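Missing here: one protein chain of the complex. Every other protein chain is in place.
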Amino acid sequence: MSIMDFLLQQSPALIIAIPLLGAFLTPVISRISDKGRNLFVILILAFTAFLVFILAMHVFETGPMTYVFGSTQNVVSNNTVIRILFEVDALSAFMAIIGIIIAFAAAIYSWSFMDNETGLDKYYSLMLLMVVGMLGMVMTGDMFNFFVFLEITSIASCALIAFRTNKANAVAAGFKYIVISTIGALFVLMAIAILYGQYDALNIAKLAQSITFSFADKIALVLLVVALAMKGGIVPMHMWVADAYGRAPASISLILIAATQASLYGVFRVLFTLYGNVITMPSISLGWVMVILGLLTMLIGVIMALIQTDLKRLIAYGAVAELGYIFLAVGTGLTVLTTPENVANIAGYGFEAIKGGIFHIFNDILDIGLLFMVAGALYFATKESSLNKLGGLARNMKYTTVFFLIGLLAVSGIPPLNGFSSKLLIYESIFQLNPILSIIAILASIMLLAIFIKVFQSAFLGPALPQFSHVKEVPKSMLLAMGIVAALIVFIGLFPDLFVTNVVEPAANALINNQEYLQWLTGGI
Amino acid sequence: MKGMSKIVKTIANISFPFIMIYGLYIIMHGHLTPGGGFQGGAVVASGIVLILVAHGSEWMQTKIKEHDLSLYESLGAFCFILLAFLGIAFGGVFFTNFMVNTNLPFGQIPIDGAANLNTGGTIPLMNLAVGLKVIAGLFAIILVMAIATLKKEEST
Amino acid sequence: MLEEFIKTLLTGNGFWNPLVWILGFIVIFLVVYILRGYGNATYKKGTSQTQSFLSGNPEYEKQFMHVKASNLYWGWTNAMKWIIDILKKMHTGNVSDYVLWFVIVLGVLFIFVGLM
Partner (left out) sequence: MIDNLPFIAVAALIIIGLYAVLFRRNLIKIVIGIALIESGVNLFLVALGYRTGSIAPIYTSSPGGIMSYPVPQALTLTSIVIGVAVLALMLSLIIHIYRHYGSLDVRKLGGEDQ
């Protein structure tokens, strides 16, 4: 057995274990050297990224992969799954890829960005823990495990949001975040307990196989969907997003986006896989609820973003609006899937909608992430985050301006960048469900353009202001991190079909085809 | 936080060893009886809190530093993960209980109804690692909170 | 290999290929460049041609000429004031209200799913 085969075989465990090990070694290494610690964290994330990539390539080719902890014997005995296992299908691999890319960029970005702060050993430990939680959430095949990883992510991100404890708003944002995420997680646990009480199983595949959509199941479904949607920042439960994203250090806002999307992944996993066997029952149209929530999310997100004057808060509301597209698209897919006369169309626009939604997860994280990095760069250079005080910075920060332009065009769906291809998929598919949805979505996109044009005008354009005459371009590591993300944006924008066929389509297939996920139960491991 | 009266200090000193022994017993017997690393660690940490409250956080700060505690915490977590990694090396899967049915410590298989301490494989070791982490972690939390209130008292 | 890169993305009923767009962009860029060339001949630096004109008023110092962020889109925000006021009232920043919204959505969905 070659080393590559060994790594591939062990990769689901190693993807969690290596950053976890790194998280606990970071304080020790931090005592020796600061530079060494930064390098160590980047190396750990790079190795994890390598593992994620080989695992994802394997999964895209051959279908879901399960990894059983403890022992490979007696996984199912007496019709009960008695071991904890990770199940990585194409959607999990897809989410893991985005998460690790953005975490890697954040680690590089932090090198210079956090250079002058104290307590960095804890910062890097918690950052790795957050990555562990995020990757665990998307890869686990066990409901209780999902809850545990959800909590790991919340605790680590809360401590990081409140990292700048000398700022009152940051501490308050951290407190709000932990209250919201704890209550959300507790209701998720409640739902898991309801399911466990009925079916004596925690394994997602086993639960999906035996679920009957009884009254208690309905309660569990609502609890899971609403609690995870709150953690995902869907209107009207989105208010914490503005506080948390706006007050966290920019490098943390980056990973927070990916963590938020992992919660949305939870919503999709619950709807399509856990309840996949019963969601096709004709009388249920949760899809329309998702569509309406998505519309609200888009509209309220853009209107609130337009009136903001704090740059990071503005981007945070922009991120909320972007979440609306994902929810709208997946909701459309769910509506089509569950309406009997439309079931034939699932290969048609329902599938296109889900493809668009999943593609948009990737694009959203990259675009909003790039904008957050630019906002962090502006803060780093000027120590100022209010848009009313910024101005004329394009003269001093040429590269940052270019990166901001790329982010601006991508997030508002201007061709030829990546935002356009996913939004085109979404517009065309939701148009067939109802043309008004498409019109509202395009309107929201235009408003996103207007919002970020406002930022561009007030922060980068205009005459040179005397108080910013000393401002210099940000250090190289921050430029490198922005460059990586911007390059990905341009690459995906220029070759959308390459990405859609090879990465997005397997993920969309995995989402709507839950039998593939349950395969190991019936077919054995 | 300042120390309390001499009576409280003496009583706390007397009861401290008993609490310690009880906590360590719960950690050590985690694989046989209810309990384990977390519960035992919480008991030990509560004993330490008793000492902390009786003697005051200023006295405690002269004995141990908060960053040393975080080092112990890291050590506990590291040992736990290391044991899990050894599972890959010896058993092929993460978290494999490779010490069961061997001549290593804790290697015996319990015979029906006659479970003794020398069983459980890696589980007692993992309990010890978790116990170390929990003691250090809870102690650090309480110590930091005590120091935080101390600063508040000074400023007012 | 190259074919895979430049393949057209089919979106159900439509299609999207950035290369077509880039070709179009290049053509438009050339046209604009040529048109700009026509005007360049009459452009003279340093004359009053290049100075800004504010209805005859004197020009302020440069740093006072910058349009601040909160002055942008004034008309739009003024016209939409009623909805923005409602939304601002909604975003209290109070964590109890955040949880209240969660409970409300939970309740609405309970009723909705219960009716089905």
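Read from first to last, the chains carry the letters A, B and C; within each, the first residue is number 1.
Assume contacts are C-beta pairs under 8 Å (C-beta built on N, C-alpha and C of every residue); 3 or more make two chains touch, one makes a residue touch a chain.
What you see is a predicted model; the values in this text were computed from it and never measured.
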item: Omitted chain's touching partners, listed by label; value: A, B, C
item: Among C:8, C:71 or C:94, the residue in touch with the chain that has been omitted; value: C:94
item: Residue among A:8, A:28, A:42 or A:193 touching the omitted chain; value: A:193
item: Which residue of A:53, A:175, A:213 or A:399 touches the chain not shown here; value: A:175
item: Missing-chain contacts mapped onto chain B; value: 32-34, 36, 38-39, 42, 110, 113, 115, 138, 141, 144-145, 148-149, 152
item: Touching residues on chain C - with respect to the absent chain; value: 88, 91-96, 99-100, 103
item: Residue ranges of chain A at the interface with the undisplayed chain; value: 144, 147-148, 151, 154-155, 158-159, 162, 165, 168-169, 171-172, 174-176, 178-179, 182-183, 186, 189-190, 193, 196-197, 242-243, 246, 304, 310, 313
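Following the convention adopted for this analysis, only the chains that are shown with their structure count from here on.
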item: Interface with the most contact pairs, given as the two chains involved; value: A-C
item: Inter-chain centre distance, chain A versus chain B - centres from mean C-alpha coordinates, in Å; value: 36
item: Centre-of-Cα separation between chain C and chain A, whole angstrom; value: 23
item: Set of chain C residues in contact with two or more other chains; value: none
item: Chain A contact footprint on chain B (complex, rising order); value: 70-71, 74, 77-78, 81, 84-85, 87-88, 91-97
item: Footprint of chain A on chain C - complex, ascending; value: 4-14, 16-19, 21-22, 25, 62-63, 65-70, 72-73, 76-77, 80, 83-84, 87-88, 90-91, 93, 95, 97-99, 101-102, 104-106, 109-110, 112-114, 116
item: Residue ranges of chain A in contact with chain B within the complex; value: 10, 13-14, 17, 20-21, 23-25, 27-28, 67-72
